[in-house]
Structure formats: structure tokens, C-alpha cells
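What you see is the complex with one protein chain gone and the rest in place.
== chain A ==
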Amino acid sequence: MCSLTLFPPPLPDGQTTLCESNNELLSGNNTQNASPMSLHFPRESLKLHSRTESSSKAAFLDHSETLWMRSAAAWRDGGLTGLLNEITDSNSEVPKWLSVGSGCILALLRWMSSFHGSLFPHLTLSSEDMIAEFSQVLNWSDCVVRAFAWHPHTDKFAVALLDESIKIYNPKSTTTPTLKHRLQRNVAAMQWKPLCASALAVACQNCVLVWHVDPCSLSARPSSSCAQVLSHPGHAPVTSIAWSPSGALLLSASPMDTSMMVWDVAAESCVPLQRVGGGGVTFLSWSPDGSHVLASTPSALFRVWETRMWTCERWPCLKGRCQSGCWSPDGSRLLFAVEGETVIYALTFAGAPADISTSSLKGPQAAAVVADLSETTFHTEDGDLIVGGEIQSLAWDPRGERLAVLLKGDPQATNRPAIIAVFKTRTSPIFELLPCGFVQGEPGVEPRMMQFHPNFQHGALLTVCWSSGRITHVPFYFLTSAVPLVGLSGSPSLLHPLERPADFASQSLFTELLS
């Protein structure tokens, strides 16, 4: 089992990780070197909304409306609770028995919901807190870049920003479409549809939006008619979405809803898959071969669904909820991290069921610990640095060779920053994780989220979004042991990443970012 003590020590202050070459991580202290590849969204450049919805509502509400009108509006906006609130508040206009009765019913409802909330504490959170709690992004509510998504087939990506807009960067076109929609608030996750050039699913506070951004269009501001709105009563906020690898179905999950939705996006219809235990669904991950789906709940329980007949396997955890998980490229192995524990677990699944008759899920009996990430102290020139602790998110590169782990750190302690630890993974003869190194950014800046490029030719490319609003790409150059690459003639070409780090990171990728 691998642990952090085997890792090379973190870089001294002022050094940033540039890339991996010849089996070691190379660093540099010149930030100018990295800047051409990176994208920067300073917090000051974003026009943030200062008013919330409720404050503007109060400014415009016409109070001379009749009680009947107000009740109808309250019913429309707030449902039964809103109606009862309205009646109770306007006790001078309604008969006494009505206002007292509605007040009683309201109290009863509140008591019942608080009882429900005591069973599932997460239900008492507000939508934004809930997204921040269950998001894969570290410290989501404070993030300038709230979500990031690479296109699965091409070199374009989408970035969701704090000002509720989404920008799409494509190296092959000069336009940068900006997507804005009335319902696009508090974006928790994004994913491009596989086997499609244009569709981008966005998990928002009240719905799932599916944008259709024509790659040939020159419009910098696609209209909101390009977006499909997928919403279902009670299914909000949406914290996680997952496309099936075949591009046919979209899954969405909300911690408030015990059922996860299977959307047929084209028809805008959904099939709820309900399992009551757990009290909601927080995180979804579809295995790359399409056979399994990981669905974690706010309780100490997660499920692994089999996508043939949509049956599921329950996996109770001991300590806390499943915080993050990722699948190996062949879909046979699941790595996951549990809140409150500092280890990575692995589950191994047999191959996809061969026939209908054997479609039942034949899973493993217990999860095995594959890595220990408990706190480790490194002695550096600048003093002791503590690395390790709870895991925020996991990412496995599409070839299954590098595993990136985002460690939470401790925001209070200065010597315990959030950090990305990268492992090498090996599947034969036995599955094991080997230490690779830490990925660090500029001083005082911590990583917030990360994602691997889905088809990087020369190894793996890890994209990291930092708390400063910068997005950088860290390439890992290696030769795949399993599939020899065509055209790379055996040996890796000699790299000089310190001199020209941008050379190998496919120059065509970010040419437009230079400007």
C-alpha cells in the first residue's frame, strides 16, 4: 500500500510544477513560462450580482393587490407553504379562524420538516450551502471558476464562472461563446455530451440546462433558445450530472431528491430511479465502459448501479459519505474516498454481464484499501509542511496511468495547504498505486478542482483550476505500457520542458489564449 511518506518532498516556495518527464516531476520558478498556456480569470474582472432574488422581489411587489391576487401569486411562487404564509401574514384581512388555522398548519409542517431534517441533516441547508457541501470543487462558494469541462473528443473546454456565465474556448475558432441563461445560477457541474459536437449539460440550482452550441457558429452570445431546460419538481439543487458514455442518457442527482433522474434529453422526458435510503443523491460517476454508475448519498451509504436493468448494489460505509470516486478506463475498478477517512478504497467488478440471463450484478464482497493519505510532515527549507488528510476529489487519466488526488488541507493552518498528489497506477501483476509527486502552483494559491484531458496524445494532461482564478495545464509525458502509440516510434522524444514547456502541449491547443 502506498502512503505519502514515499512521495518526494513538496517544492520549496515559489516553485510551480510544470510537467512530468522521464518519470519525474519538473518544476520551475518562472511563472512567465507557464502563463501562455494558462487562462486567468481575476476576481475583479467579473461583474458579480450584488442583489439576491428576494431583495429585488420586495422592491417590485405591488402591495395594493387584493388578498385573492396575493394568495394566487404566493401559491404559484411558494406552493402550499407560501400560500399559508401569505394567509397568516395578512391576518387583518382574512377571518380569524382562517389565519389561525393556516398558522397551525404551517407550524405543523415546519415541525414535520424539522423532524425529517433531523433524520437527514443536509435537508436543512440552503441550496448554495448544499452545493458547496457536496460539490467536487474545494470551497465551491468562494471559487471564481466554478466548473470546468473538457470536450470528450476535441480540444475545447467550457468554464463556468462566478458571475453565472459559461465561456467556451476552442483552439480552432477565434470566437469565445459566452452562455448566459435566466436559470443558469450556481453551476455545480458541467459535462459535454459524448458522441456529439455541441451539447453541454449544466447542473444549475433549479434545473439541468443542456446547451447546444453550434461549433461552426460565429455568434459570441448564443441565445437562451439554444438551451433545453430539464426540470422535475423536487429535483433541485442539482449537484451532479453524468452522461452515459454512449451519449444516449443523462443522469442528474440532487441531495434533496431520493431518486436520480435518467433523462432522455432529446425528448425532455425522465425516468426517476428511486431508492429511499440515504436521503438523496450527491455525486454521480458513470464508468467509461458504460456498465456501472456510482451514486453516493449524503448518508454513509453509496450505491453502484448496473445500467443493463438498472438494479443497484448498496455499499454502506463505516465513517461518512462517499465524497468522490473514479473509474478505471475499462470500468472494472472503482476507486473512492470516504469523508472522514484518509484512505483510498478500491472495488473490483467483473466484466460487463454477458447476457440477459446473467445480468445480475456480481460485485466484490469488500473494498480494499489501496492508498493511505494520512498526514505526513515534510521538512523543507521554509519549515515543516504537513500534507495529507481528507480527500476532496479523485481523477484518473483516460489511459489509467495517473491518478490525481485533491487533498483538502486545512484552511486555518498555514503549513497545511490543499495540494494535489499524483500517483502512478499499475494494474498488472496486481493493482497498485506508486508515488509520482505533488502538483503545486504559485505561492498562496491552492488548487480548487482538476480534470484530465480526455484524449491527450503524449500521456496525460491534468488541468487544474486555482483559487486565484487561473487555469493551468500540467502535462505528464509517458509511454503507455498497454497500448503502444502509433507514430511515437518507441522511445520518448527528448524533452526540454524547462526551456520550452509549451512545445509539447500541442501548440494548436491554446493559441488563441495568447492574445
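Assume a residue touches a chain if its C-beta (ideal position, glycine included) is under 8 Å from a C-beta of that chain, and two chains touch if they have at least 3 such contacts; residues count from 1.
In this text, contacts and distances are computed from a predicted model.
Student: Out of "Cytosolic Fe-S cluster assembly factor nubp2", "Glutathione S-transferase", "Nucleoporin NDC1" or "Cytoplasmic tRNA 2-thiolation protein 1", what name does the UniProt record list for the absent chain?
Tutor: Going by its UniProt entry, the chain not pictured is "Nucleoporin NDC1".
Student: Looking at A:82, A:117, A:215 or A:329, which residue reaches the missing chain?
Tutor: Hidden-chain contact among the options goes to A:215.
Student: For the chain not shown, which residue from A:1, A:104 or A:195 touches it across the whole complex?
Tutor: A:195
Student: With the full complex in mind, choose from A:66, A:274 or A:428 the residue touching the hidden chain.
Tutor: A:274
Student: May I ask you to list the residues on chain A that touch the chain which is not drawn?
Tutor: 151, 153-154, 195-198, 215-216, 225, 228, 246-249, 262, 264-269, 271-274, 308-311, 352-356
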